[in-house]
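Below: one structure, written as structure tokens.
Missing here: one protein chain of the complex. Every other protein chain is in place.
Chains: A and B, in written order; residue numbering restarts at 1 for each.
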Amino acid sequence: MVDAANTSAWKKMADSNPVLEFIDVVLRGSGQVIFMDNPLTGLLNFVAMFVGAATGGTSYEVAIGSVIGTIASTAMAYIIKANRGALKAGIYGFNGMLVGACLPTFLQANTLMWIFVVVGSMFSTLVIMAVANFLTPYKMPAFTFPFVLVCWLIVAFGYKVGGLNTTGLAPAMLTDFTAQTGTWGFADWINSGLTSMSQVWFVASKWSGIIFIVALAVESLWCAGLSALGAFMAPVIAYLTGANIGDINFGLWGFTAALTAPAVGCVFLQPTTRNILLAIFSIFVTTVFQGAISAILTPVGLPSFTFPFNLAGWLFLFAVMTWDTKSS
Amino acid sequence: MVDAANTSAWKKMADSNPVLEFIDVVLRGSGQVIFMDNPLTGLLNFVAMFVGAATGGTSYEVAIGSVIGTIASTAMAYIIKANRGALKAGIYGFNGMLVGACLPTFLQANTLMWIFVVVGSMFSTLVIMAVANFLTPYKMPAFTFPFVLVCWLIVAFGYKVGGLNTTGLAPAMLTDFTAQTGTWGFADWINSGLTSMSQVWFVASKWSGIIFIVALAVESLWCAGLSALGAFMAPVIAYLTGANIGDINFGLWGFTAALTAPAVGCVFLQPTTRNILLAIFSIFVTTVFQGAISAILTPVGLPSFTFPFNLAGWLFLFAVMTWDTKSS
Partner (left out) sequence: MVDAANTSAWKKMADSNPVLEFIDVVLRGSGQVIFMDNPLTGLLNFVAMFVGAATGGTSYEVAIGSVIGTIASTAMAYIIKANRGALKAGIYGFNGMLVGACLPTFLQANTLMWIFVVVGSMFSTLVIMAVANFLTPYKMPAFTFPFVLVCWLIVAFGYKVGGLNTTGLAPAMLTDFTAQTGTWGFADWINSGLTSMSQVWFVASKWSGIIFIVALAVESLWCAGLSALGAFMAPVIAYLTGANIGDINFGLWGFTAALTAPAVGCVFLQPTTRNILLAIFSIFVTTVFQGAISAILTPVGLPSFTFPFNLAGWLFLFAVMTWDTKSS
């Protein structure tokens, strides 16, 4: 892409200096949240976090947590001497980034919470390895499931102890249905799509959403397009099926489709006509899963996080696994 | 069996004409709900659906949904060029049949519900492939789990959006225990066994139950006998352990044992003395699982569907996996 020369010059510097290498790997970890092995994408993602905080779309604790989480999980990969190829591509950083952004979103920012940001992010590196090893016979990616598992368990632990304050969470309820009321026009749609994009990182800000899309486009126009397609299509599906408009506008219906669509359409499969069609189908499926997993977790008081993307992504990639070899 | 000649003549016709082949595959899909690769079994199963509707054991929407679901999931297998051997045996049709019968049972029959019948059934074909590929290293069948997963997610989605009406469902509760009261005699037992048989397809009708057993017997007396054994033994176990009599008579305690028993006793293992004993044990286990999974899903407001059969069936088949090779 446009920055090929810069990247290549940067890469040479990063390879020759341990400190720069660490910074490079942390940036790539940030980029890998959305599958991009590109430090510029990662840098822009961090910028978007702070723009989100500055524009009121999240707190600075969340932005700072995302940096600390990426650093801690990446450091853990160095400490345990993880596979060097994967490490340098940022594979051990992106779940930590999400752990670091997630915990300050739902738990009050006290000392114990920050300990969990650091330790939870470091532990996520072990969980990445565990999940990857479990999936090795199938050559399937772990996606963001390590982050989901670690944060589900830490948040649930928060419900049992006084040291973590869970007031940022919707408490356990038997049902949380809220009817669709009000109107939803073109401006709402644009806003909900951009906000869905930013909610991948627990940010509710259209400005952040724009930066996240640009960050993606720096490395792959296919992925930027498919991710945006997911972020903008899912709110429409949610609206037409009768979802609550407040939730739609807050980006809660589209952030998982924004991940499944590029995963299926251009990252783990080639962007052929068939796979683009599958990616569009996967947006519909992920939107349904988004509502379903939310409903299933309501009595437990846990958010779905990006599990709807994990489940949909796995079902599509597992389905296609033998299909491709068969067709050839 | 008795219809060998007919079947063979029909098979020749079906093989030479694409339309007849499609009808043949749809009928086999219907038969595969209960493991039978036989179009006559499938035809009788469809007849039983409509007899169930005519005798008040279900609605016509459910019967029609079962036909649409089988057609949609089978069509999807053609569209994605699924493995031709499995396709022609109806392997991609039976989960769709259950999706098509399930959704109109629990969701009000509006336009969106019918869209989900079609799209959910088509998606079930992908889920079959995904689950089958996951289980390939173990050579384990996917059973009806693709249907269970798809319908759990669609029904749970229904709880979150206004477009699907979930009034056919028991809402999320912390507990739904109802004590055993009243008497339960011989006629109740016969009725509960036949109704359990028909509840495999979401029908509560002894007449349908009789047809479903006959349909099975057309292809395999072993399977018909074991399935009936499950359907008739489970209500007795449920009664003796103190289950609610209304639930027993409505067939809710026996429909999963009616599937596990033939799966363990004659479909995936040979009907040897040992395996018949295992099948009888599996009826007891499945009955316990039926109550357990129901209780576990109560706070989520989801029915167990046939998951108790899936879980019990996998545990028995996974246990026996190395056992057989070891003994030989």
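Observations, loosely collected:
As a working rule, a residue touches a chain if its C-beta (ideal position, glycine included) is under 8 Å from a C-beta of that chain, and two chains touch if they have at least 3 such contacts.
What you see is a predicted model; the values in this text were computed from it and never measured.
Note on the undisplayed chain: of the listed residues A:13, A:156 or A:240, the one touching it is A:156. In the complete complex, the residue from B:72, B:89, B:285 or B:302 that touches the missing chain is B:285. Among the residues B:41, B:95, B:125 or B:294, only B:294 touches the chain that is left out of the figure. Listed residues A:133, A:178 or A:270: the one in touch with the omitted chain is A:133.
In the full complex, the hidden chain is touched by subunit A at residues 80-83, 112, 119, 123, 126-127, 129-131, 133-134, 136-137, 152-157, 159-164, 171-174, 299-302. Against the chain not displayed here, subunit B makes contact via residues 137-138, 174-175, 177, 179-180, 238, 240-243, 281, 284-285, 288-289, 291-296, 298-299, 314-316, 318-323, 326-327.
FYI, only the chains that are shown with their structure count from here on.
Computed centre separation for the pair subunit A/subunit B is 37 angstrom, with centres defined by C-alpha atoms.
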